[in-house]
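Of the protein chains in this complex, one is absent; all others appear in place.
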Amino acid sequence: MAVVIRREGAGPLSLRGRRSSRSFWPWFLQRVTGVVLVVLMFVHIAVNHFGNLSKDLTKGGPRGGDLIRFQDVAYRLDHVAITWLWWIVDVSLLAFVLFHGFNGIRNIAIDMGITGRAERVVTGFLTLVGLVGLVFGVMALLAFRKYAP
Amino acid sequence: MASIARRRPPSVPGTHFRPGAIETGTVAFIFHRITGVFLTIYLMTHLVVIGQSVRSKEAFNAALHFVGQPVFVFLDAGLAGIVTYHALNGLRIVGFDLGWGIRRQKLLFWIAVVLAVAVFLASLIAAHELL
Partner (left out) sequence: MAQVQVKVLRYDPQRDAEPHHQDFTVEYVTATTILDTLVAIKEFQDGSLTFRRSCRQGICGSCPMRVNDRERLTCMTRVAEVIGDNGGELRIEPLANLPVLKDLAVDLKPFFDKYRAISPHIIHAATRELPEKEFRMSDERTTHLQQFGACIQCGACYSSCPIVATDDDYLGPAALAKAYRFANDPRDDGRTERLNLVGDEAGIWRCHTIFNCTEVCPKGVEPTYAIQQLKRMNVRKRLGFG
């Protein structure tokens, strides 16, 4: 179907240097990660603060308060339920929350009117920080396996 | 009318958020942004704390011991309320994006606020019990 579009008058100023469909996926993924995070966040808090799944279940004896210890986390990652599921949950949580948070900051920047080259610089910087956070977080998780008793 | 063409005339000053006419939707948006920025900053501190595991078992336990102090536990209660508001308002927004609840937007906002306050108070009580 041949469509003839006639645009009158001055060219649409909104397309001036901003025309891009790159804006759909950040918007869409912000929602997807947000909804998934509601679930993952709930699991994360429940496990660490209420479910006591992190506590060392093999040792009896007194414990110093309800503080989570290194051993508790290492135990959960290695012994509780389907262990590789914990890895998926924890790494997903990390990746999604970093994306969601830094994409949010990026949104604030774009709302402030940052466009063109400056916008690409800001996006690049935030992506870099996010990736550094992801690598660091995974290393932190691996440390529980590395130093496990 | 050369003077108008050459000089860019001013807009009304202080226009971003009209001081005398803030509506429910505006407040929801402002809170969402503020809680979002706060949570991103918190996230970075959280990574630093938990990331102590990279150094050693003792470093991790020491870090958790440090943030186990009463002041931090109470701050955690505030965090719980903030996360709840951001999550529930976020779901409110996703609802709009799916076409739900647009005409009930104010009610949904208040539900988010009430539940966030409830979670905050419950967490305060839990913190008090713990300490």
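Every chain is named by a letter (A and B) in the order it is written, and numbering of its residues begins at 1.
The criterion applied here is as follows: a contact is a pair of C-beta atoms (placed from the backbone, for glycine too) under 8 Å apart; a residue touches a chain by one contact, two chains touch by 3 or more.
Computed from a predicted model, the values in this text were never measured in an experiment.
Although it is not drawn, the missing chain touches A, B when the whole complex is taken into account.
Among the residues A:I110, A:V129 or A:L142, only A:I110 touches the chain that is left out of the figure. Touching the omitted chain from subunit B are residues 3-4, 7-13, 15-21, 23-26, 28-29, 93, 96-99, 102-103, 105.
Across the interface with the omitted chain, subunit A contributes residues 1-10, 12-16, 18-24, 27-28, 110-113, 115.
We adopt the following convention: only the chains that are shown with their structure count from here on.
Subunit B has its Cα centroid 16 Å from the Cα centroid of subunit A. Interface residues of subunit A facing subunit B in the complex, by the touch rule stated above, are 31, 34-35, 37-38, 41, 45, 65-71, 73, 97-98, 101-102, 104-105, 108, 133, 136-137, 139-141, 143-144, 147. Residue ranges on subunit B touching subunit A, taken from their complex, read 33, 36-37, 39-40, 43-44, 47, 50-51, 53-54, 56-57, 60-61, 64-65, 68, 80, 83, 87, 90-91, 93-94, 97, 130.
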